[in-house]
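On to chain A.
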Amino acid sequence: MIGPLLWCLVAPLLLAAVCLLLRSAVWPRWLALAGSLLTLAIGGYALLDFAQHPGADFRLQQSLAWSPDFGANLAVGVDGMGAAMLFLSGLVTAMATIVAWRHERSPGTYHALVLLLLAAMNGVFVALDLLVFYVSWEAVLLPMLPLVGVFGGPQRRYAALKFFAYTLAGSVTMLAMLLALWSVTPAAGRSVLVPASTIAAYSIDGGATLHGLPVLRTADSPIATVHVPRGFDLRHLALQANAWADARFLGWSLAAFGFLAVLLACLVKVPAVPLHTWLPHAHVQAPTAVSVLLAGVLLKLGVYGLYRVAWPLFPSQAIEWAPTLGVIALVGILWGAYAALGQRDLKRLVAYSSVSHMGFCLLGLASMTAVGAIGGLVQAVTHGLSSSLLFVLVGVVYDRAHHRDVAGFGGLMRPMPRFAWLLLVAALAGAGLPGLAGFVGELLALLGAFTAKGSFPWLAAIATLSVVLSAAYMLWTVKRVAFGPLRHAEHATFPDCDRRELAAMLPLVVLLVVLGCWPAPLVNALRPACEALLMHVQGALR
Partner candidate 1 sequence: MLEFSPDRLDAYLAISTVLFAAGVLAATTRRNAIGLLIGLELLLNAAALQFAAYGRFRASATDPQGQTAAVFVIVVAAAEAALALAMLFAVYKTTRDVDLEKTRELRS
Partner candidate 2 sequence: MSLAAATTDFSLLRPEAALAAGLCAILAADLLPGSRTRNITPWLGLLACALAFTFSLAAPTGNVGSMLAIDGLTNLARCLILACTAAVLLAGAGERRARTDQGAWSVSVLAIGLGALLTAAAANFVPLWLGLELIGLASYTLVAFRGGHRLAAEAGMKFVLFGGAASGLMLFGISHIFGITGHLDFVGIGAAVATGMPVPVVVALAFASIGIAYKLTLVPFHFYSPDVYQGAPALSVAVVSTVPKIAAVAALVRGLQLAVPTSFVATSAVATALATASAISVLTAAFLAVAQRDAKRILAFSGIGHGAIVLLAIACLPGDDATAAAGYYLLTYAPANLGAWLCLSILERDHASCELTALAGAGSRRPVVTALLCVFLFSLAGVPPLAGFLGKWGVLQQAFAHGLAADGTTALVVAALITVLATAVAAWSYLLIVRAVLLADAPPTNGKPLLAVARPSVVVLAVCTAAVLWLGLWLAGLPAIARAL
């Protein structure tokens, strides 16, 4: 009745309710861990399936009728992209729960909020219906507000409200886009022409049906007709891309309005410069585990939104805006790296490095090449791993010293060797050392940009400079914190990472190393979906 992907949505909600009702200090964290491990298992299973049997189709699909009058169904399914994101979501939430294992203040409420956040994030990644996508996108805000605003640091109010206001303002136009798409479609739906390549890529029964719709072929023609009903199914909406490009909305092109609406919502979340100013505050004021969630998963929502909604529905606009997006990406990459150089607060440093790394995702997608698109998603996954690891490490040292000032540390290798080595690994992963996963994503994204048309090779060349900058601030930080003489005598008594903290970090380290040396499974899982996406977008040129 309820398939695995719907369990990824329902189970965290149920567990959250149980957490709220149980007045226990012990059980909520186990329930949160259970919810995230469930997501991890299902995401991992799907990802392995895509790695072993690559394909652009959507698997584990399920559709529950929500409102037939609106053509909105609780439609869920994953392709390679969704599976990778779901896996990341489960893994990072599990790590964050282990980090917050000893959370003392209202643990029931705290873990319930984390479970609600997990449900909303999963909803975004598995949604195949635009309305479900939008509801989940907005629903992410509700648990984040108290997580940062109540459980956070001294300026938590400002950070939480800024985050909420920015994200809500960005996504409000998406609502108008949703309604416009609905209103412009005739009630009986429309017939669209679909090239045979698209059917070959997505059909699961050899071309008889496409996304649940019967395919009508005229004899030996490479183009078939599909009648698409009015509704919010993302795959059906993508089929009507040409119709959106032709439709007018108050004198503008509907596709232009829709693309800019989705772009605005996603760029706030990525975050792209100049809409990034909420991120450093949110990271610094949030508790460690929430920072892990924020950097590990929430930033990826923006990138995923571009891949899942903006590019498929409005390909002609994507092509038109790609060069601008490339420049925005480059500005983000350089600005983030440059700002990180000057930070003394460790969390702010990692926050700005996040801004810089997410720029690579944008650059890869904007390059309009398959390699670049794959690189963008690989960078999203690997940045999720490396930045989560960095935030856990910052949390470890904050736990001991109760401050995050780089200048206040020095020579921690002596009392905390495990911490120091893990910090080095994490820093190198963030800097993009070959052999660790961060390199793969950056390489693929830059390759894609180099081979793209127009000014992209120049953008890629300048972006490569940031590798130097990120190596600089990462290594400088490690040197300052871990190596050299022990600057403060009281640090000599700091305990090293205990088993719980190691449990939160080692899976991330292992994955970073494995994916760095052998990224083939991840790339194989992502490749067909990205190639099909690019094919769909290039098809709009005709």
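Everything that follows uses one rule, which is that a contact is a pair of C-beta atoms (placed from the backbone, for glycine too) under 8 Å apart; a residue touches a chain by one contact, two chains touch by 3 or more; residues count from 1.
How were these picked? Simply put, all candidates are chains of the complex that A comes from, given by their letters.
Model, not experiment: these values are computed from the prediction.
Of the numbered chains 1 or 2, all belong to the complex, but just one touches chain A: 2. The residues of chain A lying in touch with candidate 2 in their complex are 66-70, 72, 109, 131, 134-135, 138-139, 141-142, 145-146, 149-150, 156-157, 160-161, 164-165, 168-169, 172-173, 175-176, 179-180, 182-184, 249-250.
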